[in-house]
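Dropping the structure in here first, questions after.
The complex appears here minus one protein chain, its other protein chains still in place.
Moving on to chain A:
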């Protein structure tokens, strides 16, 4: 924390004031909601979010120093190789209440960031690229015709997976809604993309974040990832592009050759096949309901087989206890037998599984260095849920319906105020603690080690270069 104790005191006073006005004069206690606790699985309620709650959250819980540490990439230290302007060249944008949108904000240090967030109380904070000059002073460089054009120089490689892109294969919910039946699609996306980023591309510093509502974001923080050109970013996004369908093209996945690319094969054997058969198939009732199995059968490139399966399934009652797995076995057997008819049928099982499971990325987000993406630890205004990190090694345990909401966090703060341990930070007493601890130990600490090594080696290289290059400028 850069802000001293004085600043913190002011924050407290401010919070108390807000709390008093929002919860009724004289009472600092938020009524516990017995229903929610009894339900075991808190559902978002309309009072999970309010601008007043948000002020308290920014006042007492938001991890400013961790965010600053992350986005400084080691340049906040005392090493002579540090670039002191690094953090201040990063673009932030705030979306305020009533959708007022402020772009090209930049902050000198953690204290300035904290002061601005507390003052503006943004409903959404986006993080953009690091530019060649301080974004808030960009106009000084534009249009002057000089060499220095305001332009992005580095930026994490980011991915956005949004449940709405899976609407054609979800029967449990649609649009902005999610539930535990469709969430495994996100689990699959995390597993597949995370493994490929590490094993195929060699990245190590990968942060996954719940988007607060219906998807996940991924930040690849390796310096090599941050320096990728737009063309290189596009190539990585395309590498993950398997579902090629659009509204006018029924066929969603088509494999041409007799084998799968190693990256797809790994995804298939390690993740997709298992998740399809154990989760997606039963959860989405893919073969139990006619509307759904007709869609699956559309992918079978053999008219005979297709109508054979259709009449078989239409006539048999789907009330048998588990029609999905039974019918899936039948379909697979028929496709196996049909293999002799050619490659199209041979690939069909894989094509179906890929269509229903392989990650669908929002390509545009990944392709451009200066695309903005919502910051971790923001609060989603519609759900009140905090955008907490997700551990890719344990992502199957992540439950989006149990992510702490603003009101829940404030409950927790109020509940334990009596037994206050002065050494404890506010967040340590809430269910945000695990998330911030994970962010520190699994993201920031490894990153700090890499930052240090890279800073050291680039500094040494620079010294060497300066020593060896004869100066001809006389």
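What we mean here is this: a residue touches a chain if its C-beta (ideal position, glycine included) is under 8 Å from a C-beta of that chain, and two chains touch if they have at least 3 such contacts; residues count from 1.
Convention: contacts and distances are computed from a predicted model.
One chain of the assembly is not displayed; among "Dynactin subunit 4", "Origin recognition complex subunit 4", "Cytoplasmic tRNA 2-thiolation protein 2" or "DNA primase large subunit", its UniProt protein name is "DNA primase large subunit".
Among A:108, A:261, A:382 or A:460, the one in contact with the hidden chain is A:261. Among A:119, A:231, A:421 or A:465, only A:231 touches the chain left out of the display.
In the full complex, chain A touches the hidden chain at residues 99, 147, 165, 167-168, 198-203, 224, 228-229, 231-232, 234-236, 238-239, 241, 243, 245-251, 255-265, 360, 363-364.
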